[in-house]
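Missing here is one protein chain; the remaining ones are kept as they sit in the complex.
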Amino acid sequence: MELSQVSVGFAGAVALRKASVSIAPGARLGIVGESGCGKSMLGLCLMGMVPDAGQVTGSIRLNGQELVRAPERVWRRHRARDVAMIFQEPMAALNPLKRVGDTVMEPLMIHEGLSRSTARARALALFEEVGLPDPAARLRQYPHEISGGQRQRVLIALALACNPGLLVADEPTTALDANVALRIIDLLVRLSESRNMALVFISHDLAAVSRATDQMLVMYGGDIVERGPTAQVLAEPRHPYTQGLLGARPGLENRGRTPDGRRKRLVTIPGTVPPLHDLPQGCRFSGRCGQEFAPCARQRPQPTALGQGQEAACHLLSPLHAGHGTCRGAA
Amino acid sequence: MALEDPARMAYFLIRRTIGFVLTLLTVSVVVFAVMNVLPGDPALTILGIDASEQALENLRRQLGLNDPVHIRYLNWIGGALQGDFGTSHSFRVPVSELIVERLPMTVSLAISGMVVTIILALVLGVAAAANHGKPGDWGVMFLAQIGIAVPSFWLSILLILLFAVSLQWLPPGGFPGWSDPLGAIRSLILPTAALALVQGAVLARVTRSSALEVMRLDYVRTARASGFSRQRVLWRHVLPNALVPIVTIVGLQFASLVTGTIVIENVFSLPGLGRLIFQSISNRDLPTVQALVMLFAAIVVTVNFIVDVIYVFIDPRLKART
Partner (left out) sequence: MSGRLPVNLIIGAVLVALVVGVAALSLIWTPHDHAAMTIRNRFQPADGVYWLGTDQLGRDIVSQLMVAARNSMTVALVAVLIGGSIGVMFGLLASALGGWVEDLIMRVADIGFAFPALLFAIMLSAVFGPSLTIAVAAIAFINIPVFARVTRASANQIWMRDYVAAARAAGHGRFAISRDHILPNIAAPVIVQGTIEFAVAILAEAALSYLGLGAQPPSPSWGRMLSEAQTLMFMAPHLAIYPGLCIVIAVLGFSLLGDGLRDITDPRLKRRRA
């Protein structure tokens, strides 16, 4: 799957700006940012499920086929079979009136034309694959009768039913207990490896992303501000926002120390995310950054390659402004 | 859990059944009280002010009016439970016979009205929700708003004017009986339409808002993400979930369906229970009125009870809560 220069605009607001992402088969990509940063919108772009009011521009290619302006009917053919998605609230995401077995069997019967009994056998195998205990009994239960972690496993089984090449997981662990979340992450990684299935893991939890993915994007205000190998970005964040997310920003309590805040959740950035219709002109992060200088307020920073596949969009890192400021990573 | 727990299910059913019986008893007391205890002499009402004292006394004895009130109530309710509603004064036959004779008409109208109402409301309501904010939605909402304000008897008159008086396609009223199936169906078309258009307007609005509510939920997004067609998502995932509040409203609306049936029978001179009740008022036939009011009230209460129970069967989540 290839996204290039994809923007999503709603009346007067840009939810996603010129995002280019490429996902190879079997790759695991993390997308990180605070709520409202555009990460979920990016996920919906991958599914062709941007709300009707949104204007999508750019190019979305799936196995070489252009889908950016494809009608719902074309996208529908790809959902479940090529791209599947799981959501944050496993309770809310399951039809409460259907037994979970029937929920998983439905796409098999509709998309693959399987008979009820064959579909049931496949659903049973899927339940086993996602590690549901006593899968035969689970098939007959309703969503309210099983635990949150089990519901998320059911949703994963549903997403896997038609063997998609890409699974988009939008905050799949946020609503779960910490140890349940870890097991779900490990399950996703294992499935991605065993099925050679690409995984897009959207989360605001850096620890989860670190465990689940090998490449990552950091988003802020609809822009991708930093990207690179997950381990690299988390070890040496270069964009002030990423540094803020990791709680290792110079000028705050951790000045001069090596960043060891990998397990920390975002907490230390002053201010709040501005609403999408009221973003600052130049760099989206200006106003909250704390390391601003002349161009930040006026000019939008371009991504700068930093070696080892890492790049970040910050004026501090740009060769045009070399020598200015004190970006920690460059120092 | 509760699904596999017959004890909790039984407890729930028993509790609801006791409530149902208590409600029926209360209603019967109210009906009896209004018809018998309020100031006024039923014998005088029936025979009129010109009746001789002797005739009045005879009728009072015949009606058991000289017994204490509670004895009369127990006699009435005891008889009713065995299917004995007393004797009609105007028709001089047991009321139960009248009811048996007229019931098929009323049931035919009520069922056809209900079925058409539900189909109309579900189709229009879901279609409006699926086209939320578009002209189709506005059109349905506009019609529903008008439909709520149009009295069923006026709509009936307009339908008669158009289809019976002007076009002469359908009979303006009357009912030939089920021995003439084609004629019977033709006679039921206009009454059913009048009943269903008005009832359906209310229900279509409920269906629409209920479907809109469901369409916002996450599992509908899951269904879309599973690549299902719009129609499938709408009818297989949205509608069943939207049905839960709709069933409640159908139950609540049943009282107005009964009222509507009584009114419509009178508009179209259909020989059912609703027509009978009005004939009995004109004939001052108190035992018949009392029996029919009780019967209608009992039907409403019973339907509400059934809806309560059905509710639990449609929504597995409720089973856990009961």
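For reference, chains read A and B in written order, and residue numbers begin at 1 within each chain.
The working rule: contacts are C-beta pairs under 8 Å (C-beta built on N, C-alpha and C of every residue); 3 or more make two chains touch, one makes a residue touch a chain.
Everything numeric here is computed off the predicted structure, so don't read it as measured data.
Touched by the hidden chain within the whole complex are the displayed chains B.
Checked against the full complex, the one of B:Val21, B:Val93, B:Ile185 or B:Ile281 touching the unshown chain is B:Ile281. Summary of contacts with the chain left out: across B:Ala80, B:Val116, B:Ile160 or B:Leu203, the touching residue is B:Ile160.
Here the missing chain is touched by one residue of B:Thr23, B:Asn75 or B:Ser229, and it is B:Thr23. In the full complex, subunit B touches the omitted chain through residues 23, 26-27, 30-31, 34-35, 38, 40, 42, 45, 145-146, 148-154, 157-158, 160-161, 165, 172, 252, 255-256, 258-259, 262-263, 266-267, 277-278, 280-281, 284, 286, 289-290, 293, 296-297, 300-301, 304.
Here, only the chains that are shown with their structure count from here on.
Here the spacing of subunit A and subunit B, counted between their Cα centres, is 54 Å. Contact residues of subunit A toward subunit B in the complex are 47, 49, 72, 76-81, 84-85, 87, 89, 92-97, 106-107, 110-111, 142, 144-145, 155, 158-159, 161-162. Interface of subunit B with subunit A (complex): residues 1, 3, 217-219, 221-230, 232, 237, 240-241, 314-317, 320.
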